[in-house]
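All protein chains of the complex are present and in place, except for one that has been dropped.
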Amino acid sequence: MMCREKVIEEMKQRVYRANIRLVDEGLIKLTWGNVSEINRELGIIVIKPSGVSYSTMNVEDMVVTDLSGNPIEAGLKPSSDMATHAYLYEQFKTIGAVVHTHSENAVMWAQTGRDVPAYGTTHADHFYGNVPCTRELTVDEIQLDYELNTGKVIVEKFKTEELDPEAVPGVLVKSHGPFCWGETSTKAVDNAIVLEVISKMAKETEILKSLEKIQEIPNYLLDKHYFRKHGKEAYYGQ
Amino acid sequence: MMCREKVIEEMKQRVYRANIRLVDEGLIKLTWGNVSEINRELGIIVIKPSGVSYSTMNVEDMVVTDLSGNPIEAGLKPSSDMATHAYLYEQFKTIGAVVHTHSENAVMWAQTGRDVPAYGTTHADHFYGNVPCTRELTVDEIQLDYELNTGKVIVEKFKTEELDPEAVPGVLVKSHGPFCWGETSTKAVDNAIVLEVISKMAKETEILKSLEKIQEIPNYLLDKHYFRKHGKEAYYGQ
Amino acid sequence: MMCREKVIEEMKQRVYRANIRLVDEGLIKLTWGNVSEINRELGIIVIKPSGVSYSTMNVEDMVVTDLSGNPIEAGLKPSSDMATHAYLYEQFKTIGAVVHTHSENAVMWAQTGRDVPAYGTTHADHFYGNVPCTRELTVDEIQLDYELNTGKVIVEKFKTEELDPEAVPGVLVKSHGPFCWGETSTKAVDNAIVLEVISKMAKETEILKSLEKIQEIPNYLLDKHYFRKHGKEAYYGQ
Partner (left out) sequence: MMCREKVIEEMKQRVYRANIRLVDEGLIKLTWGNVSEINRELGIIVIKPSGVSYSTMNVEDMVVTDLSGNPIEAGLKPSSDMATHAYLYEQFKTIGAVVHTHSENAVMWAQTGRDVPAYGTTHADHFYGNVPCTRELTVDEIQLDYELNTGKVIVEKFKTEELDPEAVPGVLVKSHGPFCWGETSTKAVDNAIVLEVISKMAKETEILKSLEKIQEIPNYLLDKHYFRKHGKEAYYGQ
């Protein structure tokens, strides 16, 4: 077994890189997101610190907590979404990392309160069925222990619909945005990227389905443009 | 107290960087935007110069004016939107910086004359309620003192609807585009970024709400794609 | 007066840079575009060569022609759109440069055959009224002298509607795409950028106008998110 310090250091590096990758992929603006990783043997979680700017954040800023989300080192505070992450780790025993973003296409499904339907194989390659959207939290759930209750409505949704968090590695929280997960922080970020893409594809598919074919260009224009660039009579270069 | 020259120099640097950040974030094309900062103790405003290209602009080009917007140094002219900025500083006593852009999603709400509704928590994290849109200016308001009157319709909107400019740090001017503000130029630019994102999310949420779920892919296709990549029988890699 | 060689060399450099800028701004994919400049005193036009890739093109590849578009140096052939450019220079006496792209938002208006309406001040800052769209070319106009006739339907549109090419520095050719112009190649490219942006804004404005406001988030969710980040009780950082 590797020494505890080395494991924690590597977790910090992976969590840091996963956070930065979300920015590079365009899934995070300003400070709108966070990644964590769990090590169940050591009983620790490593998570992005609270309210730190991505441009100045570094590896050592990552926060180490126990499984309840309490910091076990002096330093920065964990992300305010800590309680959501901790509850997901407690309930979904096989996941190793959690990612939260406000990526715009996933958010727009969350804001309408709709599941993202499986409209194609890009979706099916990664999510086994619809990406579910939770119910709205109640007034009481919002006013007391909001972040913990955010975790609870996610788990409630998976239990009620008998979903497997391994086969459906992400969810939309109504009016809020996506949480994704995976065995590793790399896989969890991959799933956040996938969810953003399939959310966009699904919306655009519904738009396209609602439209009607209109008049195409006339054949003589098609002929002119195609044959000035292709075949024996071609003469065109922009 | 810091010496006046040093304070002004630092204001110029911050205002310069804030302008450049708007370009980097994609909120400004060509010369379509400007940032200013106020120092109420010194009675000065620093603002982007008029009609200077972002690619050749430098820190020393920033223009220093009094609280009425009159330059107090020889050199370039202040942005033509100076009068709008100065009026906002006069009326909104707690703000320290103003940002104007033509960012496309905020503009499209301004062009329809609609407030941006609070459809999710990304919005609620930064704007306490709808982002208001002013009324159209009258012929007279446009023909005489147009830029000053642009400030006046903004303030009129906030007074009429009893909005707090600290809790609602931005506005849409009808048919024109957004003005945002904040304690500092960094915060004001943050708010301009937020307004652009939530403007897009709100539009897309309304689009998605207007659509209907269509037929999902058949289960055997879902099964094939999911299980050729996951589980014991997986064989797929692109 | 500068020597002829020096003037030509500088025209080539400007035309080259203008072409590259269109790629950098995302207005051109593959080889879909071209820029030219005219010097009326010298009686020459400099234009992008035909069918040369942007990644390998260099300044010396720019082609010098007379005012009818005939090359006056040995070397590459001028862009196949030469005849359109030459006719625009002949008819619009005050323009100094022409830009053609297939930028996607301008194309989509061309493909629907609609003028781009002036829905806001971003438009009004650069185009004095709608950006016109030509009629479709006839079979005969397409089959014989297609590129010249493309110039002719543009000029016909401006004459019929009594438009001033200085005040309206661009046009959409039906089913095809935009041509823009200006005093200099920099201004012509600026106008191509503007046309792309206002084409997008106009489409999105019509979309937004067709939608209806839906239910906003409940006040207790707005309160929770706003006040966990702002004011005395704030505790939130992602």
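Letters are used for the chains, namely A, B and C, taken in the order the chains are written, and counting of residues starts over at 1 for each.
In this text, a contact is a pair of C-beta atoms (placed from the backbone, for glycine too) under 8 Å apart; a residue touches a chain by one contact, two chains touch by 3 or more.
This is a predicted model, so every value here is computed, not measured.
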Q: Name every displayed chain that the left-out chain is in contact with.
A: A, B, C
Q | Selected residue (touches chain absent from view) among C:Gly69, C:Pro132, C:Gly151 or C:Gly177 | A | C:Gly177
Q: Name, in rising order, the residues on subunit C that touch the hidden chain in the full complex.
A: 29-30, 32, 102, 104-105, 107-112, 114, 117-121, 123-130, 167, 175-177, 203, 205-207, 209-210
Q | For subunit B, the residues touching the chain missing from this view | A | 31-34, 48-52, 77, 79-81, 100, 136-137, 139, 142-143, 146, 175, 217-218, 220-221, 224, 228, 235-238
(Q) What does the interface between subunit A and the hidden chain look like in terms of residue numbers? (A) 119-122, 190, 193-194, 197, 200-201, 204-205, 207-209, 211-214, 216-217, 221-222, 224-226, 229-230, 236
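Here is the rule we use: only the chains that are shown with their structure count from here on.
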(Q) For the two copies subunit A and subunit C, what rotation in degrees overlays their C-alpha atoms? Round to the nearest 5. (A) 180
Q) Which whole number of Å gives the spacing of the CA centres of subunit A and subunit C? A) 38
Q: Would you mind listing the residues of subunit C that make contact with two or more other chains?
A: 217, 221, 224, 236
